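Note that this complex is displayed minus one protein chain, with the remaining chains in position.
Now for subunit A:
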């Protein structure tokens, strides 16, 4: 199981990443995360919403209610241009962290 603080740190990137693939609503987003992590990343579902609302406030995503006669209304979230830029930047940070980690795994223990 991945520790909580690590999960929290990556949430932003994960959400933006999911939304880059297409608009989605809260329940679907969390379902997707669970699927992708194979159940290893565990959220309390409710904590997703403050993050979504925060991202919206920062202008990285935007939301819209979609009302249909024959289905439940949904609040769909979509990534904005700013969100996409942010995603690229964020991804670079993680790649950087990843390469540092990679390098660290290569090091031999000194005696």
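Note that contacts are C-beta pairs under 8 Å (C-beta built on N, C-alpha and C of every residue); 3 or more make two chains touch, one makes a residue touch a chain; residues count from 1.
Operating definition for what follows: contacts and distances are computed from a predicted model.
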Query: UniProt protein name for the omitted subunit, picking from "Carbohydrate ABC transporter substrate-binding protein, CUT1 family", "Assimilatory nitrite reductase (NAD(P)H) large subunit", "RNA polymerase sigma factor" or "Putative ABC transport system permease protein"?
result: "Putative ABC transport system permease protein"
- prompt: Touching the left-out chain: which of A:13, A:47 or A:78?
  reply: A:47
Task: Extract the touching residues of subunit A with respect to the undisplayed chain.
output: 25-27, 31, 43-47, 49-50, 53-54, 57, 65, 67, 72-75
